[in-house]
Structure formats: C-alpha cells, structure tokens
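Okay, structure first, notes after.
With one protein chain held back, the other chains of the complex are shown just where they sit.
So, subunit A:
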Amino acid sequence: MWTVIKSVLAAFFGVQKEQQRREDFEQGRPGAFIVTGLVMAAFLVGILAFVAILVSR
C-alpha cells in the first residue's frame, strides 16, 4: 500500500526512479494505482481549495 502511495506521489511530482518504476509494472495491480491516484487527486484539489479559501478571507 505504502509503495503505491509513494509511486502516485512521485507521479504527481513528475520524477520516478527507474528501478521503482520497473517493480511497479511487474508486481503492482493497475486497479490499485488508478483508485489511489483518483483519491489522492481529490485530496490535492481539496488542499488547493482550502488554501484558496484561507487566502481569500
């Protein structure tokens, strides 16, 4: 689970280790990455919205 989150975070940032990438493609299940990606994208949007609300007050 933790490796999946770390890989999604690396994807958000745009940089990933080649070794980790290979492991993800060999051992990971696509569904896990897709679901985690969607949940974390929602989180990111929530954080940005929170910052925007905080700033605009």
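Structural remarks
To be clear about the criterion, contacts are C-beta pairs under 8 Å (C-beta built on N, C-alpha and C of every residue); 3 or more make two chains touch, one makes a residue touch a chain; residues count from 1.
As a convention for this text, contacts and distances are computed from a predicted model.
For the chain that does not appear here, its UniProt entry gives the protein name "Cytochrome c oxidase subunit 2", which is one of "Xanthine dehydrogenase subunit D", "ABC transporter permease", "Cytochrome c oxidase subunit 2" or "Putative ABC transport system ATP-binding protein".
Interface with the hidden chain, as seen from subunit A, comprises residues 13-18, 55-56.
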